[in-house]
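Take a look at the following structure, please.
Removed: one protein chain of the complex. Kept in place: all other protein chains.
Just so it is clear, A and B label the chains in written order, and each chain counts residues from 1 on its own.
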Amino acid sequence: MNRNIAAGARWIVMIVFAVISLFPIYWMVMSSFRTHEEIFKYTTLSRELFIPVNWTLQNYKDIFLDPSKPFGRYMLNTLFVAVIVTGFGLAVNSMAAFAFAKLRFPFKKILLTLFMSSLVIPYEVIMIPQYLLMRDLDWINSFTALIVPQIVWVFGIFMLVQFFADIPRDILDAARMDGASWMRIYNKIVLPAAVPALITLGIMTFLNQWDSFLWPLVVINEEKKQVIQVAISSFQSLRNISWGKILAATSISSIPILVVFLFLQRYYVQGITMSGVKG
Amino acid sequence: MQRLRFAAYDKQESRAAFLFIIPAFALLAVFIFYPMIQALWISFQNYNLISSHSSFAGMDNYRKLLSDGSFGDSLWHSFYFTLVVLPVQTAISLGLAILVQKKFRGVGFFRTVYFIPVVVSFAIASTIFRLIYNKDYGMLNVILKGIGLPSVDFLSNPDISMLGIIVLCIWRAMGFVMVIFLAGLNNIPESLYEAAHVDGASPIQRFFLITLPLLKRTMAFVVIITTMDALKIFIPIYITTSGGPAGSTSTVVHFIYETAFKQMNMGYAAVAAFLFFFLVLIISIVQLRVFRTDVEY
């Protein structure tokens, strides 16, 4: 009896949180199919509140068919930058994380603290010096400026340290005894064991780049090279906020991430764990 | 082991470690530390954002900032935000992780659904919540009114505006933290729970005696990262409230942004950033100490 109540309560909690998680996204997508007039029209609990009355694709047409703002191009630009940053980021950050998690070396604590300090500084204040650096490197208005400074991500290093720390040191020592180099150990033992963690970090990095806004805004001076978040914010002008366009653009821009995520989610669903290499 | 502490570093291992770290370190040095040092230098100057010349100010900026009421307010807003988000978000995320840890029909669905808000961009999430929160026509209040509850004016009532931002941030982050906790939970050997079960421990006892202690390292990561992120909260505020209503959601980073880019007082903004930097760094180091784990890195 008690058991049933507990199980029931458990399901209710799970479902409530599922609804909370999904509802704002559902609202966004549904509203993107509404006309400007309709988005804010219904203010009582009714069917119309949840489902568009006059379904329209106009918002989507507006964002894709505007030649002065090639939305598809912006998506490709962003995709390009995000993929490259993610690829290099995974390599660079996982290597550093492996060293911090598993190797013994002097000044480790100091280095860790130094790395951590880069997470603590508010980005807005180093943006100007960073911009001056881009100018001196002659990277203004190039994708290089969007990519190279973004590769290292200390948050990602810390996260991977978490996962790597679960790999028993004994296994690594055993491999050393067998004559494997550290590079080989990293390649053959650590990375395969950490695939789910790497995927998590990959998604986070990709997302971070997909989200990136202030930096591309200041370093890119040419509309053709602009990224998606800057384009979305341009639908909002002082005198006219095109909510329909904004909602359509946000819905569309969430799709690549959702696809990547749904494609990879079985790795979490099967459980992010290091148990594969448990001693 | 203990006695050999410093001498025990294997030379080859140390060298390998440095080689592993060098790419990350080099990038950090050029693109983060170098700009940071410049920003630190700026903080000792009267530095107008758009001016080509600046003058040395020494500690003037620091002195002035310490008596600046609006900086004090913004510090308090950041800490208030963090003090609420840290426990609430951690508890919700851990709760969700425990709920979906065991395999059952549909577990994959729930794990996926809880993670989905994470993949919505922060800027987009903020925009959506801004619309949903509207006092008269936002979905949230329409539903609250519809089921006979009083409406909430997150966007115009200075007393509760920060709560609106908090809800938004927790909504977006809980799935991510849940995944981190899931990874930690999955590393706790099932045999421990079985043994505890045999000994007649209640689920609550098991949680406090096994789960929490063994989650220590995961918890440390979650707490430290959440604290840092929460203290630096900016984007949702910039998009939903611009620090309003009546300055009630102006956090430190918002203060810095306004000072640097609206008031164009770069030197003063840099001072705020560095005072805040040292404050957060100390907090993080203290947290690291508190959570010092037995597991060796």
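Everything below uses one rule, namely that a residue touches a chain if its C-beta (ideal position, glycine included) is under 8 Å from a C-beta of that chain, and two chains touch if they have at least 3 such contacts.
Assume contacts and distances are computed from a predicted model.
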- Listed names "NADH-quinone oxidoreductase subunit J", "Magnesium chelatase", "Sugar ABC transporter substrate-binding protein" or "Dihydrolipoyl dehydrogenase", with the criterion being the UniProt name of the chain not displayed: "Sugar ABC transporter substrate-binding protein"
- Based on the whole complex, identify which of A:R3, A:R47 or A:K224 touches the chain you can't see. A:K224
- Contact residue for the chain not shown (choose from B:V100, B:L155, B:I235 or B:V280): B:L155
- Query: Which of A:Q58, A:T113 or A:S233 touches the chain that is not shown?
  - Reply: A:S233
- Item | Chain not shown: contacting residue from A:A96, A:M127, A:L172 or A:I199 | A:M127
- Message: For subunit B, which positions touch the chain that isn't shown here?
- Response: 12, 15-16, 19-20, 22-23, 46, 48-52, 55, 57, 70, 134-137, 153, 155-158, 241-248, 258, 261-266, 268
- Message: Need a quick check: the contact residues on subunit A for the chain that isn't drawn.
- Response: 36-37, 39-41, 43, 68, 80, 84, 88, 91-92, 127-128, 131-132, 135, 139-144, 147-148, 151, 181-184, 214, 217-218, 221-225, 230, 233-234, 236-241, 243
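Methods note: only the chains that are shown with their structure count from here on.
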- Message: Between subunit A and subunit B, what distance separates the C-alpha centroids? Give it in angstrom.
- Response: 15
- Note on the structure: Within their complex, subunit A touches subunit B through residues 10, 13-14, 17-18, 20-22, 24-25, 27-28, 31, 40, 42-45, 49, 91-93, 95-96, 98-106, 108, 111, 113-126, 128-130, 132-133, 148-149, 151-152, 154-155, 157-159, 161-163, 165-166, 169, 181-183, 186, 196-197, 200, 203-204, 207, 210-211, 213, 229, 232-233, 243, 246, 250, 253-254, 257-258, 261-262, 265-266, 268-269, 271-275
- In their shared complex, at which residues does subunit B touch subunit A? 6, 8-10, 12-14, 16-18, 20-21, 23-25, 27-28, 30-36, 38-39, 42, 49, 92, 95-96, 99-100, 107-108, 110-125, 127-129, 131-132, 134, 136-137, 139, 142-143, 145-147, 171, 175-176, 179-180, 182-184, 186-187, 217-218, 221, 224-225, 228, 232, 234, 252-253, 256-257, 260-261, 266, 269-270, 272-274, 276-277, 280-281, 284-285, 295-297
